[in-house]
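Please see the structure below; I have some questions.
Now for chain A:
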Amino acid sequence: MSTAVVDPMRSVVYEVQRIRKETSDTFTLELHSTNGSNDFPFAAGQFNMLYVFGVGEIPISISGDPSKHRSLIHTTRAVGLVTGAMRQLKRGDSIGVRGPFGSHWPVEHATGYDVVIVAGGLGLAPVRPALYHILHHREKYGNVVLLYGSRTPNDILFRREVEKWRARLDVDVHVTVDRAIHPWRGNVGVVTRMIPKAPFDPLNTVAFICGPEIMMRFTVLELQKRGVTTDKIFISMERNMKCAVGFCGHCQWGPNFVCKDGPVFDYASVKHFFEKREI
Partner candidate 1 sequence: MPIGWTDEQDGGTYRLKERDDEALFGYQVGPHSWKKYLHPPRRRLWQAEMRDNHMVIVDDEPDYPRYAFFGVRSCELNAITIQDTVFTSGPYVDIGYRERRKQAFIVVVNCVEAGGTCFCASMNTGPQAEQGFDLALTELLDPNQHYFVVDIGSKAGAAIIKQVPHQQAQEQEHMAAQQAVAQAARQMGRTLDTRDIKMLLYNKYEHPRWDEVARRCLSCTNCTLVCPTCFCVSIEEQTDLNGQTAERWQRWDSCFTADFSYIHGGSVRSSASSRYRQWLTHKLASWIDQFGTSGCVGCGRCITWCPVGIDLTEEVRALRDGEPRIGVAIPTLDAV
Partner candidate 2 sequence: MKNIIKVDYLARVEGEGGLFIKMKDHAVSDVKLRIFEPPRFFEAFLRNRSFREVPDITARICGICPVAYQMSSVHAMEDACGVKVEGPLRELRRLLYCGEWIESHVLHFSMLHAPDFLGYPDAIAMAKDHPDVVKKMLQLKKIGNDIVTFVGGREIHPINICVGGFYRVPTRREMTRRLSESLKEARELAIEAAHWTASLPCPDFEQAYEYVSLQHPDEYPYNEGRLVSNQGLDIPISAFYDHITEEHMAHSTSLHSVLKARGSYHVGPLARYNLNFEKLTPLTQEVAHAIGLGATCHNPFKSIVVRSLETLYACDEALRIIDAYEMPERPAVEVQPRAGVGHGCTEAPRGVLYHRYKIDEQGTILDARIAPPTAQNQRTIEKDLHDFVTPRMDTPHEKLTWECEQVIRNYDPCISCSTHFLTLHIEHEETGSEV
């Protein structure tokens, strides 16, 4: 009966293999296992609990390519203590990892549909694995659209990669910034402004949205205006999380635990409280 279940609260030690500075406050860590078994299967949209020795543990989405199990990639913005300490890590330093946890972007269910990905700011990191997946299986999808909004041109995440996608003929990539800085010549304005003109068939579209809650709220409205139904809209939520396995209770959001029922939700099932305050 008592098959030795691994303790879900216990971290496994990984090592920082590479650090890439993405923007002034955002960085990507590539982690390798220290016990040689470099295999970390995960689904696009899932996250890990990352532990910095002596400081604490926080949820961070996996931002790498799900088809590549070899290394584990996370993109983090330094906003506070743990993320700040994480930014100080150097190659070879240890970090604790638990995961992967949570629900994922329904990339399988989206086959045959147009896919529109709307990302705001750092929200590009958690959807990047979905985009990787879709691009790997490009033939299975209809139109693929990435609408990405960033605060300023300097905050654009994965800049070179975004440019590469933009250069592809099989994806529509549109980037906008809230505030232009010289020499930005692209769109200026909120990301939702790009929705009305985006090339997808609303009745046949699956949407993945990731970004600040307020941005997701308006994105949903715009998508609905175009006729995308709520059951085909997916959002990724953030809540305080201490355990990521449903024991700590912190991440409750309505009837859901963001850690296990989310972070990715289909909008239809949460819409009746998504708009309410302080849920």
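The candidates were selected such that all candidates are chains of the complex that A comes from, given by their letters.
One rule holds in what follows: contacts are C-beta pairs under 8 Å (C-beta built on N, C-alpha and C of every residue); 3 or more make two chains touch, one makes a residue touch a chain; residues count from 1.
It should be emphasised that the depicted structure is a prediction, and the values quoted were computed from it without experimental measurement.
Novice: In this complex, work out which of 1 or 2 touches chain A.
Specialist: Looking at which candidate touches chain A, I get 1.
Novice: Quick check: in the complex, which residue numbers of chain A touch candidate 1?
Specialist: Those residues of chain A that touch candidate 1 are 2, 5, 7-13, 34, 51, 53-57, 79-80, 92-96, 238-240, 242-243, 245-250, 252, 254-255, 257, 260, 271-279.
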